[in-house]
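Structure in structure tokens, see below.
Yeah, one chain of the complex is gone here, protein chain that is, but the others are all in their spots.
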Amino acid sequence: MTKLLRVVSPDGKYKEKDEPPLSEEELLKMYRYMMLTRALDTRGMALQRQGRIGFYVPSSGEEAVQIGSSFPLEPRDWIVPAYREQGAALLRGIPMAGIMAQLYGNEEDTAKGRQMPNHFTSRAAHFVPTSSPVGTQIPIAVGLGWAARIRGDNVVALGYFGDGATSQGDFHAAMNFAGLFQANTVFVCKNNQWAISVPFGNQTGTNEVAIKAQAYGFEGVRVDGNDVLAVYQASKEAIDKARFGGGPTLIEAVTYRMGPHTSSDDPTRYRDEAEVEKWRKKDPIVRFQRYLKEKGIWNEEMEVEIRQEAEAQVEEAVVRAEKRGLPSPATLFDDVYAEMPWHIKEAKEAFLEYLEKS
Amino acid sequence: MTKLLRVVSPDGKYKEKDEPPLSEEELLKMYRYMMLTRALDTRGMALQRQGRIGFYVPSSGEEAVQIGSSFPLEPRDWIVPAYREQGAALLRGIPMAGIMAQLYGNEEDTAKGRQMPNHFTSRAAHFVPTSSPVGTQIPIAVGLGWAARIRGDNVVALGYFGDGATSQGDFHAAMNFAGLFQANTVFVCKNNQWAISVPFGNQTGTNEVAIKAQAYGFEGVRVDGNDVLAVYQASKEAIDKARFGGGPTLIEAVTYRMGPHTSSDDPTRYRDEAEVEKWRKKDPIVRFQRYLKEKGIWNEEMEVEIRQEAEAQVEEAVVRAEKRGLPSPATLFDDVYAEMPWHIKEAKEAFLEYLEKS
Amino acid sequence: MPEMNIVQAVNSALLEEMQRDDRVILLGEDIGKNGGVFRCTEGLFEEFGPDRVIDTPLAESGIIGASIGMAFYGLRPVPEIQFLDFIYPAFDQIVSEAAKFRYRSGGEYPCQITIRSPYGGGIKGGHYHSQSTETYFAHTPGLKVVIPSAPYDTKGLLLSSIRDPDPVLFLEPKRIYRAGREEVPEGEFTIPLGEAKVVREGADVSIFAYGAMISQCTGAAEQAEEVGISCEVVDLRTLVPLDIDAVLDSVRKTGRVVIVYEATKFLGYGAEIAAILAEKAIESLEAPILRVAGLDTPFPYTHENLYLPDAGRILDAVEKVYSF
Partner (left out) sequence: MPEMNIVQAVNSALLEEMQRDDRVILLGEDIGKNGGVFRCTEGLFEEFGPDRVIDTPLAESGIIGASIGMAFYGLRPVPEIQFLDFIYPAFDQIVSEAAKFRYRSGGEYPCQITIRSPYGGGIKGGHYHSQSTETYFAHTPGLKVVIPSAPYDTKGLLLSSIRDPDPVLFLEPKRIYRAGREEVPEGEFTIPLGEAKVVREGADVSIFAYGAMISQCTGAAEQAEEVGISCEVVDLRTLVPLDIDAVLDSVRKTGRVVIVYEATKFLGYGAEIAAILAEKAIESLEAPILRVAGLDTPFPYTHENLYLPDAGRILDAVEKVYSF
């Protein structure tokens, strides 16, 4: 079994020599983003339950993985996400209003209401459009990192995927290309123990993901995914390595999907509450809070302030999103091609005429 | 690097304790089939060069892998081949006349002239229809072995593929299913160092195939693919293991594609004659011959007899194939479905009418 | 006779066939303990255990590839693809392998598998939980394609599909999975593949459709009736092989045709119907053939109702061909 890297123990204890060189400000930024992600997820699920948005994919429990792994990235780097990366999207600079517009699929959504909630995209944030098919994003992350290498740029692509995704052929093709061509790509597998109802133990014949890197000739590391500093540390090393020509790394972040797979899922059908309870005690936010407290840079007052600010930010975005209308029906026909071909033009005209009439 | 298993050294020397328990008869049967395969390949290439058949895929250099790995199989077992497995097809019981009918695509071809040469198939021989797409056969081999396991049968499926095929997503999906469900499947990777013009070193970031099994939680073994006894030994162990519920094994047989990729290929464009020369000295047939001689069960006379018999068998099949006509055009429309639907029926009638008219 | 919705009809067909024939085996993602994300396999894991109702890893090519091997071994696999949108990792296995084995073996290797998959729009699933890409499969010789539009047909057609000696893609219109119930027989009962069904007779305009579009078509037909246009609605039920007689009979009667499908219009299944009519029935045609279909864009989220054909758009087309 590949060694599990950990910096902060569940009770918040740590050894100074293990700590990554992060300033107080940086640590608090991490904490704020973890709290913000949690606030978004809590509200997102509620909005869905209230029927105000159609669907939601919570990332609760996986905040440390998202924030820890994307924290070392620079603006010129790229993120190639799966559908459970809202924390990384926020940290990357997609504004909360943009996130909310996407969830509502309203006229302010830069993607014009074309995808389900949680399928974020932003060119400015170098956040590649999220896709639903599991695994297809992984070769794309390789292409970005490989292109950087070919062009001689110190730019990195970070690709996220789940434990379930490791079973897909595209994972294999991607890892093999990356290893052979030494792409500037870092693979972050969020092993949250479940692929919908399938436990990791029924996903593959190995009991870890990291070992799979051996099949491609590069390093696989395993890290406690509920320890944001451990994730940060491993990711920072892998990102630096990739940036300066050292090739890819596979990071397995061992974590847990605390909520349902999506708002459509009922996990009580297939997993024990006891297991969830066990992991709830390992909540990555609580762990980090304990660490910050231990270091003396956390107090109750601050906690209230951070929480309130996070909630306010989400609330403001909700209010704004609910004021916005839907994208105009005419936008349905845009962006299939750079220029609209006749058959789409003709359909658009007929369609708008029909809408007017009816 | 996974240890390379070997029984017979290049000069034919061996240690008695390493020898598999094979009778003299069995050893000579192996030798005969290796010679027969070589005779077929030599003639097959010649037939193509003479324009008598359209295409050929030689397996020269890979006789030991084919014969050694399929020798331990029982009739109820299955072979799921790639397109370079004529030796295994012969040993499995596809008659030389059937092989030749397939190469000619004539009326005696059980597949009615529907596939390119070297795409053999036989239900009786449990030899699954060969396909051209690289890698698709591997999950099918898993399905057969898995079905056997589910039904509680001591039946094994043996799947062949090349080094190039290990890069495909289907290889990964197959290996992962096999490892998880402990399918009665044995994977034989014929690592002949080349995938058309791509050397194994440019195929993946590892310098061997066997290690890839670790990503799926089962054993990978490396064997000298030009040593038929080593291949036999490793295959026998793996087949027995799979047969009795021990799960899959990945066998990497290290060998060499002595000829061109196919009759359409010109290897001088991409590989040095010196490399070929080096491997020609490791010819698996010569090695086995030396061993048999060493054991005292080979002599020149026998060699001549075996060679002549092999050549005669091939010759007879050629003569027969050339006497046969083409499949009737009407057969073009059969076997798309069990029952012919109207649109095929209609097309068939129109077509036959047109043929008559013209 | 019990009343069932489509989900229950699927479940009932699977249950009974698995009881009848122990070679029938299910495999797919989340079909076991979870009972399938749409609950089509609910209770079957408990009934038949993990060797016959198999939760697989997340790899569609593994699911279909293994199913092919199982079929050769003598089992009758009924793999589920969670959404049709996710079938593409298995596309090679389906179009290059499953579809071609019988042919390329000269008939020695039939490939009896039935791939079940929910498909189509109407559940606010956006790009990847909504598409209708039956064209890819209907254009592939060797595959049969079946799409029911109601619970009764679902059960009868699914049983026929599982017993059919050829590979069948059985597409379930997820939007109407629970839309309504009707009486569905228990026990032995099949509906032959390749037979369309006239769900509403009419004299003026023929509407050809399948799946979730049928109810939109009958809705439009009712509205058309009010303005004095009599529509015949034909549910094709099997896309391959097509019931050509049902199509031609109707067109000979009406002379006017509207074809309805959710898929992208360009080269959608209706293109073939129109092409066949342009070849075989041109003399019967009294008006242009109109197709009411999905837009030639990827599937949207917010405005999926505008993307999908509905009774209004269908009626519009009916009026156009009628008044031509």
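Should a chain be cited, it is by its letter among A, B and C, assigned in written order, with residues numbered from 1 in that chain.
Assume a residue touches a chain if its C-beta (ideal position, glycine included) is under 8 Å from a C-beta of that chain, and two chains touch if they have at least 3 such contacts.
These figures come from a predicted structure and were not determined experimentally.
Note on the chain not shown: across the whole complex it touches A, B, C.
Residue-wise, the contact with the chain that is not shown comes from C:Asp296, picked out of C:Glu17, C:Asp296 or C:Asp316.
When the full complex is taken into account, the listed residue touching the unshown chain is A:Gly143, out of A:Gly143, A:Pro199, A:Gly246 or A:Pro329. Summarising the interface, chain A meets the missing chain with residues 78, 80, 109-112, 114-115, 119, 121-123, 128-129, 131, 133, 136, 138-148, 150-151, 157, 169-170, 172-174, 176-177, 180-181, 334-338, 341-343. Interface residues of chain C facing the missing partner chain: 85, 88-89, 91-92, 95-96, 99-100, 103-104, 127-128, 133, 135-136, 138-142, 240, 263-264, 266-272, 274-275, 277-280, 282, 285, 287-291, 295-298.
Residue positions on chain B in contact with the hidden chain: 54-55, 105-106, 112-116, 119, 131-135, 164-165, 167-170, 195-198, 202-204, 264-265, 269-270, 326-327, 329, 332-333, 336, 343-344, 347, 351, 354-355, 357-358, in rising order.
Keep in mind that, in the parts below, only the chains that are shown with their structure count from here on.
Note: centroid distance chain B to chain C, computed from Cα atoms, is 40 Å.
Annotation: 45 Å between the Cα-based centres of chain A and chain B. Residue positions of chain A touching 2 or more other chains, listed in rising order: 167-170, 202-204.
Within chain C, residues 57, 59, 61-62, 89 each touch two or more of the remaining chains.
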